[in-house]
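Have a look at the structure below before the remarks.
All protein chains but one are shown in place.
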Amino acid sequence: MQVNEYKPLIVAFCCNWCSYAGADLAGNNRLAYPADVKIIRVPCSCRVNPMFILRAFQRGADGVIICGCHPGDCHYTSGNYFTRRRMAALFSMLDFLGIEKERTRVEWVSAAEGAKFAATMNDFVQTVTALGQNKRLEDLRCKK
Amino acid sequence: MQKITREQLIQKASELLENGTVSAVLGWGIGEFDYDVTPTVFSTVEELKNGFVFNDFCGANFSKYLVKKTDKIEGKILVFLKPCDTYSFNQLLTEHRFDREKVYAVGIPCEGMADIAKVKAISGDGIAAIGSDGDKLVVTTLYADEPVVIAAKDVLAERCINCKSKKHVAYDELMGEEGEVIESNRFDEVARLEAMTADERFAFWQNELSRCIRCNACRDACPACTCEKCVFDNPNSGVENKSPANEFEEKLFHIIRAYHVAGRCTDCGECSRVCPQNIPLHLLNRKFIKDMNDFYGEYQAGAEVGGRAPLVDYTTEDLEPGEVFDRGDNNA
Amino acid sequence: MNNINDTLIPKIGVITDVRIDTPDIKTFRVVTPDGKKAFDHKPGQCAMLSVPGVGEAMFSITSSPTNEEFMEFSIKKCGCVTDWLHQAEPGQQITIRGPYGKPFPVDDVFAGKDLLFIAGGVGLAPLRSVINYCRHYRDRYGKIDIVYGSRSKDDLLDYKEIIEEWATDDGVNVHLTIDNPQEGWDGHVGFVPTFVKELGFDTNKVAVLCGPPIMIKFTLDGLCEIGFDKTNVYTTLELRMKCGVGKCGRCNVGAKYVCKDGPVFRCDELEELPSEY
Partner (left out) sequence: MRKCSLDKINLLFKEIAKNAELYLPQDQTDGSATYKKWEEGSVWSNVLNTVRSPKDFFFPQTEDLMAFKTEGKNIEVIDTRKALDDFVIFGVRACDVKSFDILDRVFLSEPVDSFYALRRSHGVIISLACGKPSETCFCKTFGINPAEPTGDISAWKNDTDIFFEANTQKGKDLLEKLIDLTEECDDTAVVEQKAKIDAIMNKLPLKDLKTDAFGGGKTAELFNAPEWDELSGACLGCGTCTFVCPTCQCYDIKDFNTGNGVIRFRCWDSCMYSDFTKMAHGNNRLTQKERFRQRFMHKLVYYPENNDGLFSCVGCGRCLVKCPISMNIVKVMKKIGGKKR
C-alpha cells in the first residue's frame, strides 16, 4: 500500500538531563521507536527557540516534538515552566495560521522513562504519518 | 473630530517651552496635504506656530521616538500622548528603554483617528482639502463638484473602532478629562478566525501574508520592537533573508515578529497602520494577547510600569501546550 | 541559456597555495581548475571572491599583472568570508569573478616619473601589485621609494619579499617602520605619517597611498605639508560591494561608484566627493 511507504521526518529536541537520558534508556532496553526520529540534544527544553521549530519545518521536518524534564524537575529549576508557556503560545499561533496543530508537541519524559519515550515517539510518528507530508510550513527550495 | 484643538496644544507647548520646563516638543508636523503628518521635534514657539498640526490623522505613536530623541536632547522633551500611546510609554519604561526624567508627558484625549484609505474609499481619489465640521469630515476633491461630507465614525482606523482604553496610564499632566478603559470587541475578529476550520484559516493568512513585501515597516514602527540589533538583521542568525522569497519566509517573519513582542505588545495597532499592503498584522498580536488572557489570566501590557509579562513568568499549575486546543479551539 | 555570460556568474578558482604572512593575514594563490590565470588584470584592480553559502566579497589583486601564471590575494581575517578563507587548505575551490574597477594609471601618468609608495598594514596588498609591475618594467619609471609601516615586525606583510627583492633592487629605496619598539627590530619606530614627514621627499613625484582611513588622512596632510600637490597623490578606497559593476547601488561616494569609478582615486578628485567613505 502507498500509505505505508511514507515515512515522516521527526525532529525531537531533547533536554540533556531527562529526556535525552530517557532516549538512551529506551535504546539500552531495546525498546523500538522509529528511526525517522532525529534527536537534537539541548541543555534544557527552554533552550528551544520558536525559530528552531520553524527552521526544522523549513528544512523538511514533518513534525517537531520537544521533550523535557517533568515540571518541577528541571535541572535549572524553572526552565521547563517557561517552555510550557512559550510552546503553548507558539502552538496556538501555528494553529491560528492554519498549520496542523498535531505536528508539534511537548512531552515530559524523565531519565527513568525509557518506555514512555519510546511510546511517545511511536505515537507521535503515527500521528504525523496520518497527517502526511508537511505542506503548510515547507520551503520548496530545501526539497530539491 | 478631536475634542482638543491644535491651538490648545500649541499654547500648552509654548508655555512649557517658555517657562523652561522642556527644551523641545515632539509633535505632529504639517504635511503637503491635510492628512499626511510627520512626527517632528519643535524647539521654538515660532516653529510650533508654523509647523504644528493636530487633526484626525495624527495616528503616529510617539513612544518609540523617545528612545532615540531623549538621547539627543538637553533637558526635557515634551511629548503628547494619546491614551493608547501611554501604554507603549509604560511598556518602554518597564524595559528601561528611555529615561523618564527626560520626558514631560502630556496626556491628550483622543476621539479616534481616521484612516485616509477609508476616507478615499468614500470620497474618491484626488483630495484637495479635508476640513472638519463637528463629528463630520468635509472632503473637497478634484473630481466632485460638491465637498463630500463623511461621518468621522465611518472612517475610523481599525484600531480606533476597537479602542481598548480612553484612559491615560501615564502622564505628567493631563489635558481634558480622564477617560475609562473600554470593554472593546477587539478580540471578535480573532474569535471569528478561530471559529473557522484550519483550512480556512490557512487560506486566509496565505492570502494576507502573500502581499508582504518585507519592508520591515511593521517592525520599525512597533514600540515593542526596540532591540538594538534585530534577529532579522543579523547575518549570523540564518534568517536574515531580506525578502519574502517564498511562502515559508513570509510566515516565518510574521510569526517571529509577533512572537517577539508577545506579552509586551500593548495592542497599539501601529503595525497594521503602517503596513503598505494593509495586512491585518494586529490580528497576530491580538491572538497572542487573547491566548495569554485565556491561559494565564487578564494582562494588559503597559497598564503599569514594571508589570511582569506572561511569557517571562510562570506558575506550577499552568496548562500544558497540548491542552490549549481543548480550550481555545472553535468555542471562543 | 548557458551561452550568455553574465558578470554575476563567477568562474571556479582553486586555491593552490596559502602563505601565512602575519598572524591575521594570509596570502592565497588562485588559478582556474585547469591551472591557468582566471583573467588578466591591471595593477590596482579587484576581484570578487566567494565561498558558496558564506558570501562574496571584493578583494584587491595582490599579484602583479606581469605574473602570467596565477593571481594572489593577501587577505586579512576580519569577517565571515575572510574567516572561512583563513581556514581553507590548498586544493579548496572558491569562485572568482572580475576584474573590477579602474586601475592605477601606470602606463600614462606614472610613466617616466619618480614614484613614492606609502602603505600601512594590509594596505600594502593593493600596492604590491603596482610595485611589482613597476619593478618589472623598471626602465619606464624613475626612482622608487617605498614607505611601509605596521603595528609590529610580525605584522609586516611580505616581509621576506620586501627585504630580499625590493630592497636589493637598484633605484628602489625601502623605508620600514613599526608603531612601537620591539625586540629584534633596529629599524624605525613610529607612525607612517610622521615617518613620511621625517623622510621629507622631494615633491616632483607621484605618491600612492593605501592603508587604514586614519593613516590615509594624516599622511595626505603630511604630504601636503611637505609640498606635494594633491593631483600627484593617488589612493584606493574600499566600501561594501555586492555586484562589482555599479548596479547594486551601495558603494557610491557621491555620484562615483567605488567598484566602477574606483577603487583608485586621485586625491584631488576625492576631495570633490562628499566625505562619506
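Going by the order they are written in, the chains are A, B and C; count residues from 1 in each one.
Please note the rule applied: a contact is a pair of C-beta atoms (placed from the backbone, for glycine too) under 8 Å apart; a residue touches a chain by one contact, two chains touch by 3 or more.
Fair warning: this is a prediction, and the values are worked out from it, not measured in the lab.
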Among the chains included here, which ones are touched by the excluded chain in the whole complex? A, B, C
Contact partner of the left-out chain, one of C:Thr7, C:Thr66, C:Asn180 or C:Thr231: C:Thr7
Identified contact with the non-displayed chain, of C:Pro23, C:Gly79, C:Gly187 or C:Gly227: C:Gly79
With the full complex in mind, choose from B:Gln8, B:Thr94 or B:Asn216 the residue touching the hidden chain. B:Asn216
What residues on subunit C make contact with the chain left out of this view? 1-2, 4-12, 52-56, 78-80, 82, 89, 91-95, 238-240, 242-243, 245-252, 254-255, 272-274, 276-277
By the contact criterion defined above, which parts of subunit B meet the unshown chain? Give residue numbers in ascending order. 29, 31-33, 36-41, 60, 65, 117, 121, 125-128, 142-143, 207-208, 211, 213-217, 219-221, 233, 235, 241-245, 273-274, 276-279
Interface with the unshown chain - residue positions in subunit A: 59-60, 139, 141-142, 144
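The criterion applied here is as follows: only the chains that are shown with their structure count from here on.
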Leading chain pair when contacts are tallied as C-beta pairs: A-B
How many angstrom lie between the centres of subunit B and subunit C, each centre taken as the mean Cα position? 51
Footprint of subunit B on subunit A - complex, ascending: 50-51, 54-55, 57-58, 71-72, 78, 81-82, 84-101, 105-106, 136-141
Subunit B - residues contacting subunit A, complex: 190, 193-194, 198-206, 231, 237-239, 245-246, 248-249, 251-252, 255-256, 258-259, 262, 284, 287-288, 291-292, 295-296, 310-316, 318-325, 328-329
